[in-house]
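One structure, pasted below without further comment.
With one protein chain withheld, the remaining protein chains of the complex are depicted in position.
A, B, C, D and E label the chains in the order they appear, each numbered from 1.
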Amino acid sequence: MFHHSSKLQYEVRVDTPDPVFAKYLQQAIGGVEGEIRVAMQYLFQAMGARGDSKFRDMLMMTATEELSHIEFLGHAVALNLQTAPLSQQEAAAQDSVVGAIMGGMNPRHVLSSGLSAMPVNSNGVPFDMSHVYATGNIAADMLANAMAESSGRVLASRLYNMTDDAGMKDMLSFLIARDTMHQQQWMAVIEELGGIEACTPIPNSTPESHEAMEHSYYFLNTSLDEPTPQGVWTNGGPTMDGRGTYMAKEKPEPQGQKPDLGKAREGSGAQKEQM
Amino acid sequence: MFHHSSKLQYEVRVDTPDPVFAKYLQQAIGGVEGEIRVAMQYLFQAMGARGDSKFRDMLMMTATEELSHIEFLGHAVALNLQTAPLSQQEAAAQDSVVGAIMGGMNPRHVLSSGLSAMPVNSNGVPFDMSHVYATGNIAADMLANAMAESSGRVLASRLYNMTDDAGMKDMLSFLIARDTMHQQQWMAVIEELGGIEACTPIPNSTPESHEAMEHSYYFLNTSLDEPTPQGVWTNGGPTMDGRGTYMAKEKPEPQGQKPDLGKAREGSGAQKEQM
Amino acid sequence: MFHHSSKLQYEVRVDTPDPVFAKYLQQAIGGVEGEIRVAMQYLFQAMGARGDSKFRDMLMMTATEELSHIEFLGHAVALNLQTAPLSQQEAAAQDSVVGAIMGGMNPRHVLSSGLSAMPVNSNGVPFDMSHVYATGNIAADMLANAMAESSGRVLASRLYNMTDDAGMKDMLSFLIARDTMHQQQWMAVIEELGGIEACTPIPNSTPESHEAMEHSYYFLNTSLDEPTPQGVWTNGGPTMDGRGTYMAKEKPEPQGQKPDLGKAREGSGAQKEQM
Amino acid sequence: MFHHSSKLQYEVRVDTPDPVFAKYLQQAIGGVEGEIRVAMQYLFQAMGARGDSKFRDMLMMTATEELSHIEFLGHAVALNLQTAPLSQQEAAAQDSVVGAIMGGMNPRHVLSSGLSAMPVNSNGVPFDMSHVYATGNIAADMLANAMAESSGRVLASRLYNMTDDAGMKDMLSFLIARDTMHQQQWMAVIEELGGIEACTPIPNSTPESHEAMEHSYYFLNTSLDEPTPQGVWTNGGPTMDGRGTYMAKEKPEPQGQKPDLGKAREGSGAQKEQM
Amino acid sequence: MFHHSSKLQYEVRVDTPDPVFAKYLQQAIGGVEGEIRVAMQYLFQAMGARGDSKFRDMLMMTATEELSHIEFLGHAVALNLQTAPLSQQEAAAQDSVVGAIMGGMNPRHVLSSGLSAMPVNSNGVPFDMSHVYATGNIAADMLANAMAESSGRVLASRLYNMTDDAGMKDMLSFLIARDTMHQQQWMAVIEELGGIEACTPIPNSTPESHEAMEHSYYFLNTSLDEPTPQGVWTNGGPTMDGRGTYMAKEKPEPQGQKPDLGKAREGSGAQKEQM
Partner (left out) sequence: MFHHSSKLQYEVRVDTPDPVFAKYLQQAIGGVEGEIRVAMQYLFQAMGARGDSKFRDMLMMTATEELSHIEFLGHAVALNLQTAPLSQQEAAAQDSVVGAIMGGMNPRHVLSSGLSAMPVNSNGVPFDMSHVYATGNIAADMLANAMAESSGRVLASRLYNMTDDAGMKDMLSFLIARDTMHQQQWMAVIEELGGIEACTPIPNSTPESHEAMEHSYYFLNTSLDEPTPQGVWTNGGPTMDGRGTYMAKEKPEPQGQKPDLGKAREGSGAQKEQM
């Protein structure tokens, strides 16, 4: 069960409201790299967690933190919109080229939300929940979480660069820090489970008899003219799961047939010539 | 530039066509765990790759392989649909409860595609390209790729279990194997770049001055009644990036203000009582 | 800032797991009538609330409650999936017509989530955040909320009828009750603001000079053959906003011009014949 | 059956074409507050109407009117685009900062539609029909309609403020007026059905035995630190449905269990450590 | 401006209601091959039509007809749902395998619409307006329309086969007929404009100087192992636009460079190793 306290997790200050930056900030709320995504991802992973309950607890605790991030980011967007133009006259007063602000801000920040945050990204595209990755496999989920926090910290760093506002920089430095911890935390779970070697290939519960293992450890060079790029993945050393050896296969031949579906059946809505 | 040869990368055989399984298989084509996603993800990552070109080459080579996976899975779906009912009479002939097949298969496999594969998932929801994750940061992208291949191998394993068809099991065992390699391969890139310690926090190019580092290494226990779950993430040991120490913070107090946006502005479309 | 306690807001019990009902229940999580929608809608309305802060507080408190509803519904879905078939053999064992369960459940409950809830509706369509209505106008928002709770209670009632499971009926009777309160509560806000007469037309801050008031109070009968349906809306009595009189206008004539855009411009990509 | 006459319902005049305002106007066509939504919503509600046929007739008549609104708004968008730049030279000639117009208008107004209206909102996001709310419950539908018209009138008022064009202001004043009537009209239906008391809780056909009525009338204060906001919803007076008394419940304790799904099943694609 | 008359364009009769067929029928309403699409496509094309107004008139007239098709199909769906199960008991009574109907019908036909049509396809995916193709180029639009009517007639023919209901077959035979005319009608416009030779390449207003005409008339055989398929497109005869000769080009060599984006810029959020 959830509870709320009335203050924000972190202080939000905007020295100079900027409606174009408000549009950019939306990416951190409703973008695939944003806070709605991680809040919901951790919540759904927690609700589906099976096995040791401590992982469920961790997920729920961090889901709860991310909800608080949505909340203070939403406040930051609204503060950046406080002085946004509500009429063409105001827009003209704010820039020498009539239309640069009207054209550059998200129109829906005026038209739809009345100067408040929305659950959309910086293009105004609403977040859609297909980005909530929760597979029921804890290792796959931890990778998904580490990935989400990585793209989240990349985003926060870019936003940090795109503003000169001291208040916004302060808030973003907090987000950058928390994303650091969340990356470390999800990777620590993999460590706790024995590390990459024990955890992979994911899922580690698939019986080897279900796997055509002769195809499990070669890098396939599908290029007609490039040599195989060299690196750990081709160095003949042991694979990270400890089960094989990194190899390469060049200029592969097709192993299957030329596909042929024959003629179309009657009543299938095809042209007569296909039947 | 791309080229094609006429045979499939791997042989596809369906012993007993099954239109309900065809619906399930669609997840491997148009699901977020599926082949369109990885093909396009690696392609876009390759097109945006900066730095050492060998990573671009790797990405493009595997993108090309994934296109071949779409192709043989598409053939597998069509073969599973070869005998699907095209009329209510045929449906009735195929099951004792009129409607179990008509209700259980994807209607669009008859109505829209005429017994062929579609770029949709097992719910018939079309794949949407927002799931192509390509951040311009190679470490973040490698995590995204390892995650995609993990969910892909989880999916292939589940599909393997959901069919009794020997041909389908054979094809899926090949996919399981290739997903093994692709997991190993993307994690090998992280190894090549110095491993998790050197790569994290992602992005490793963010100056420390942009980060409120006093908030970078504590696990936040937002629960009112649960103790902090114990593990690597709280053991006081060094964090995986080598920059800090894992700590926990319980029953955190809000650090920010109670938000207040004041009154609504005139002309903002609010109610008079808000002004 | 948000907090969590480890127990559910309401007890969840499933006497007989039913994977088809799990699919139905998803509508209450990820449908437009469901709990993600109201949780996020109230959160975003709260974050954008201007004027008397008590409405902001109300919204945030109920947003928090709705998060708890997502949580126990998610548990209910997972419990209904506990015995869902993971192989065709299990599916066959569970029904006499092979495929009725495999065809009738949501395939992604096996393939994608591994027997857990997802943020999708009963068709497997992911929730998308465009359904979070938050206009910055408190009266419009209260109508949106009353509407959401109405469709929510309609849904809960229908789900109640579609199951025989005593545990599920108990849980749904709790949801029906809470939706009752939430309907009453949002309409109470309108009452607090002076009732429908004071609140409408929404927004009540639009100057009358911006409105072509000669068009504000007639019902337009656009039918060629039906008489105007009679009722409060045509009875010549005062309109609910107290500003006008309900009237009807039959067989309306167009008041505008026949549209004509002239010829296409050069360089516009039209056909020559259009230029 | 539908018919058409060649003139517009209302005259459309654009004194000074403005491609950025054309982008804004799109919200009134393809936004969730726009005309496609209400036209389709009323049409689908009419097609599903059961009970007294006069409500079906009303719905169809107003659906028809809304189609006419799409038509004249579409003309208004096209007129605003008549002089939009079709080349970078034209763009440069129209503003001193090369790119302000090219950056501020919707690119697809040139690239995709060739200077015509599109069924998208002001962010260029296509309207999606999930916003057509039609529940089969007339009271829920009337709230949905009143809400749609409220957000529609909020939008029209904001658009009115965002333009200086006399022709556009005139057209928008007509829309503001019609939205007034439509708000009044749908609320009149609720009045006709006995008013809020008789209509709520929606659906009023749910047997009381399906409702855990001990939970039906308290406001839940989920905050840890805020007192319950006072108002009609807590004043101890009768609820609007006449069935209960408004109460408040503070610092609620969870009533349910701590969720536990146990171990993952074999064959479910989880990690071994979860099994 | 639009008008309505109260009767349907065509009579709708359902002899034996069938909720699974109702799900299938939805494809003709909210599928990409369905009536919402063509109604809206023709409406938006009409609103953007430039040049001879007779084409605008044609488009609007047929748009109006398609609205009437939505209307009678919506009635057909509702009639097919008249006896659909509203409880698990009713579902059990209707089929010997509990769940075959509950699993096979669209759950939202009970849960969301209350036994009425919805603007969704046969997978329950809502129609989205990105499928309204209106380019501002009349020839491109006519091809889009002929295509839409072709897929529409394919769909209607498949639906005809999937039902045994005489009433439904009668209604579908009407749709098949109208789709015939609409195909003929849009192709007649191309004929009126001079036929394929005069109309193509579309747009025919692109100056030849904008086209690298040395690349305009060869079929590119990108296969490594298949000979060029022979046909009109390779027969050395004149192309249909009368401007060239059909040729083939085998085993094409890349004409461009190997792409290289160099190093990542500082502040771009990439890894240090990329910089």
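In this section, contacts are C-beta pairs under 8 Å (C-beta built on N, C-alpha and C of every residue); 3 or more make two chains touch, one makes a residue touch a chain.
This one's a predicted model, so the numbers in the text were calculated from it and none came from an experiment.
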| item | value |
| --- | --- |
| For the chain not depicted, the shown chains it touches | A, B, C, D, E |
| Absent-chain contact - pick from D:137, D:221 or D:271 | D:137 |
| Contact with the hidden chain (one of E:19, E:48 or E:269) | E:269 |
| For subunit E, residues in touch with the removed chain | 3, 5-12, 32-33, 54-55, 57-58, 60-62, 64-65, 68, 71-72, 75, 78-79, 82, 86-87, 114-116, 125, 128, 130-131, 133, 135-137, 139-140, 143-144, 146-147, 150-151, 153-154, 157, 160, 169-170, 172-174, 176-181, 183-185, 187-189, 191-192, 196, 200-203, 205-206, 210-224, 226, 229-233, 239-241, 244, 246, 252, 254-259, 261, 264-270 |
| Footprint left on subunit B by the chain that the document does not show | 1-9, 30, 36, 40, 43-44, 47-48, 57, 60-61, 63-65, 67-68, 70-71, 74-75, 78, 112-120, 126-130, 132, 134-137 |
| For subunit D, the residues touching the chain missing from this view | 1-7, 47-53, 56, 86-89, 91, 97, 99-100, 102-104, 106-108, 110-112, 114, 120, 123-126, 135-139, 193-194, 199, 202-206 |
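Keep in mind that, in the parts below, only the chains that are shown with their structure count from here on.
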| item | value |
| --- | --- |
| Reference subunit D; chain at largest CA-centroid distance | B |
| Rounded Å distance, subunit B centre to subunit D centre (Cα mean) | 32 |
| Inter-chain centre distance, subunit C versus subunit D - centres from mean C-alpha coordinates, in Å | 10 |
| Touching two or more other chains - residue numbers and ranges from subunit E | 1-7, 47-48, 97, 100, 103-104, 112, 114, 120, 123-126, 135-137, 154-155, 158, 161, 268-269 |
